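See structure below.
What you see is the complex with one protein chain gone and the rest in place.
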Amino acid sequence: MYSFMNDYSEGAHPRILELLMKSNLEQNIGYGEDVHSQKAKMLIKKQLKRDDVDIHFIPGGTQTNLLVISAFLRPHQCVIAVDTGHVNVHETGAIEATGHKVYTVPGKEGKLTPEAIISALHYHTDEHMVQPKMVYLSDSTELGTIYSKAELAAIHRVCQLNDLLLFMDGARLASALTCRGNDIELSDLPQLVDVFYIGGTKNGAFLGEALVICKDELKKDFRFLIKQRGAMMAKGFIAGIQFEVLFEDNLYFELGYHANEMAEKISKVLTECGYSFYAPPCTNQLFPILPNDILDELSEKFRYSVQIKLDDHHSVVRFVTSWATTQKGVASLSEFFYGIAGK
Amino acid sequence: MYSFMNDYSEGAHPRILELLMKSNLEQNIGYGEDVHSQKAKMLIKKQLKRDDVDIHFIPGGTQTNLLVISAFLRPHQCVIAVDTGHVNVHETGAIEATGHKVYTVPGKEGKLTPEAIISALHYHTDEHMVQPKMVYLSDSTELGTIYSKAELAAIHRVCQLNDLLLFMDGARLASALTCRGNDIELSDLPQLVDVFYIGGTKNGAFLGEALVICKDELKKDFRFLIKQRGAMMAKGFIAGIQFEVLFEDNLYFELGYHANEMAEKISKVLTECGYSFYAPPCTNQLFPILPNDILDELSEKFRYSVQIKLDDHHSVVRFVTSWATTQKGVASLSEFFYGIAGK
Amino acid sequence: MYSFMNDYSEGAHPRILELLMKSNLEQNIGYGEDVHSQKAKMLIKKQLKRDDVDIHFIPGGTQTNLLVISAFLRPHQCVIAVDTGHVNVHETGAIEATGHKVYTVPGKEGKLTPEAIISALHYHTDEHMVQPKMVYLSDSTELGTIYSKAELAAIHRVCQLNDLLLFMDGARLASALTCRGNDIELSDLPQLVDVFYIGGTKNGAFLGEALVICKDELKKDFRFLIKQRGAMMAKGFIAGIQFEVLFEDNLYFELGYHANEMAEKISKVLTECGYSFYAPPCTNQLFPILPNDILDELSEKFRYSVQIKLDDHHSVVRFVTSWATTQKGVASLSEFFYGIAGK
Partner (left out) sequence: MYSFMNDYSEGAHPRILELLMKSNLEQNIGYGEDVHSQKAKMLIKKQLKRDDVDIHFIPGGTQTNLLVISAFLRPHQCVIAVDTGHVNVHETGAIEATGHKVYTVPGKEGKLTPEAIISALHYHTDEHMVQPKMVYLSDSTELGTIYSKAELAAIHRVCQLNDLLLFMDGARLASALTCRGNDIELSDLPQLVDVFYIGGTKNGAFLGEALVICKDELKKDFRFLIKQRGAMMAKGFIAGIQFEVLFEDNLYFELGYHANEMAEKISKVLTECGYSFYAPPCTNQLFPILPNDILDELSEKFRYSVQIKLDDHHSVVRFVTSWATTQKGVASLSEFFYGIAGK
């Protein structure tokens, strides 16, 4: 049964496995201070066209989120996020467990707006309420949508004017930056946000997110915090090796591009077959609205998830493609929908 | 320059790499609910001769420690550990960051004693002080020493009589269980402690610790806690695959045995050359007392760590061997010391 | 300028001051283990018609809320509250600072409903989300409304069926229990909720809330938690003395009744003058909708707060009465509105 359940079903890109194998018996320094991690950081900085950022490799996304948010806030400060934001819903209260409120505002197709941030600031008037100090957003969002450069710049401006830190969760950044319609370059990000990460886990690595700290005053002592939250891998070099491979040429982007291409094929078929979408198809996550009566059959042939029961007859489902999604898998899903549509 | 710095310098045992490769394009279920994780758990349970334990794979040791301690204590409760304990010294306050005090007692060659636990209980008399509720120890200890079955049983008895949970950090359990002088079997542990882990990172895996929850009332909702602390890997199957390989035959123990054998060779040479030890050599960590005037030369040829400046002329250094330590590496260290000794 | 700003503008009821004075040079035991605290607890238990509850005196409301919520939840568990709930909005993230998410649902005139609780339970489906374990509500609510016995019983039933703890914030319980329309007796509460408190600060005490723990399994070690959160007063007897006075006859209820009576007079005047209310007037907090153009004049003569800018021409303001509100104060506010209305 082919799976469109998520973008972390398969292992790592074969070239990653190759370098892991090749370097397996090297004796590396522990805790991320090895030569592979250094090289990977250098390669990423080159892509970012910035030498003055700090880069740390963190095993996973929830860890990165809780680490960043708790590192830079004082106890009375909160982070603003959209209500569908990953940190709000799907991390079992990881942020609150570090002591901070996630203050949520309504999103627009999963995206944060400058207006929502301003309304959050207006709402918090005095010391009887938490103090907003950081804005969290993700590109792509939980609904697979992306920010335009102008949208992100507008949010950044609001943050700067109001002394808010801007943090971008880039768990699915590869897909966001390589999708049709995107106008943001990786090298734009250090100018547009204060801290962000380049997701590896969902783009061909076994594990690992490359956290990029752009703002100078956030850099200090960060390794203490990584260690304290249990995010400093003894064999840090295995994250270094993976990002070395992903960034020594264009592999990182090629993998994101592939995932998008696969998703686009599926979305075209779904559109042809007359289905609409809960959020505009754009990156590697698709949210078609399907009639409930085809779901049983669909479930027999494919793995996917039902996201929302829309009404008695329709559900929003999610199909996710990845660096590893095969043409064959996509073809068989297409056939399924053509079959249903009698095409 | 050959390294005796630690037991996490190299990658993973080749057989682990092989299975990672072979299963790379399988589509696995995320978050540790895959077939490899299931198989690995089944294999471990078989070795434990217990089917009624819960097993979870956690990426690293600090994470496992903070997770276990914070999962089972109420806010006013503390954990008892020896002053040299890893949770006390070398985790950047990870336990305190979850809200709990680590109450330390003096160790005996790095080991906890029943007397020390009892004295800790006597010290805490009322609600103006924290309430001891858990005992943390590690086998092997931070000084490379091990617990005998009788010692561990005595500690367990004290814990049971005083309603204390007993948690064993097994980051270096492979070396402990396979060293000369050990009389504990892996299958003894579920009867001797309430929760423990079987370290993978320091015994041939890229990463991963197999946490074993023995006591029934500790099992509930544990996956919520794993997720909250950022310890639930999206690609949980890569931990599953590694433990599957380590436990499908005796590989886990063979690797520990190899590390010990390499250490024993070194300790014999050191003894021959007239050096004494800060703690009795036993497992894969050696703590010889060396004259300072040979350290410069030693540092030119080998990587190792200086632990304690003992007096103006002597230091305690640490040599660590591992599953990957080569005969050649050991031979060249031996030569070095024979050379110094004029042998 | 007369103040209707809140119910904590004045000191303590004169009889409280009297007993403080009379017992001032007694030598009392510290930390709440004195005879006054004992007597006060006995008197409250008598009113509750229950001898098997545990009572603790806590200095303030935010402290009581954070103490109760953090005492009984495991790290991955959350508390459900209405979006207007005090713990959600007006405690500067005090609950999150103890590590727990406040999951909010829409309120109905400030009140929680069984349906909202059930929807919260349905929303939380797996270990990637927090686990609801407690329900927080207050009587009276932040909008001055009250629960009927039937409403509270229905919520309690939902909680019992779903293994949720029910916690009632009674900062303004005196006003709730003595208002027209209330059908709950103080002695009903131990049967209707698991833990609640009887507010003193807002009903004639200098400070102090009497926390009543009804459910047996919540009683253990609670004094440890009080101490840890800094809520154990060295001179605990001053809280004991105050509750002794409030409960040695009907004073506690008389004070609540007086506040309600004063509020009722004001609400009648406002109704006569044609104003409507944002939430039905009921207890000692009134939320009339006033035209903006009278607010400047009102502000010159009275202290009160503007709660919501409803539209360009209207605002919701809050008038609060208390045990100390004078007939004269009420009369002058009435005159003000009659004057405006040309009556």
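Points worth noting:
Chains here go by letter, A, B and C, matching the order in which they are written, and residues are numbered from 1 within each.
One rule holds in what follows: contacts are C-beta pairs under 8 Å (C-beta built on N, C-alpha and C of every residue); 3 or more make two chains touch, one makes a residue touch a chain.
Fair warning: this is a prediction, and the values are worked out from it, not measured in the lab.
Looking at the complete complex, one finds that the omitted chain is in touch with A, B, C. Taking the complete complex into account, C:A94 is the one of C:A40, C:V53, C:A81 or C:A94 that touches the chain left out.
Interface note: of C:K133, C:K202, C:H258 or C:R318, the residue touching the hidden chain in the full complex is C:K202. Contact with the chain that does not appear here is found for just one residue of A:D51, A:D221 or A:D311, A:D221. Across C:S3, C:Q38, C:T113 or C:N162, the single residue that touches the chain missing here is C:S3.
Contact with the omitted chain, checked across B:E91, B:E142, B:D169 or B:D194, is made by B:E91.
Although one chain is hidden here, its contacts on chain A can still be listed: residues 31, 70-71, 74-76, 98-99, 127-128, 130-131, 221, 223-228, 232. Think of the hidden chain as still there; on chain C it touches residues 2-3, 5-6, 8-12, 14, 17, 20-21, 23-30, 59-67, 91-94, 97, 201-202, 206-207, 224-225, 227-235, 237-238, 303, 324. Residue positions on chain B in contact with the hidden chain: 75-76, 78, 89-93, 96-102, 127-130, in rising order.
Here is the rule we go by: only the chains that are shown with their structure count from here on.
Rounded to whole angstrom, the centroid-to-centroid distance between chain B and chain C, based on C-alpha atoms, equals 51 Å.
Annotation: 43 Å between the Cα-based centres of chain A and chain C.
For chain C, the set of residues that touch two or more other chains comprises 75-76, 98-99, 127-128, 130.
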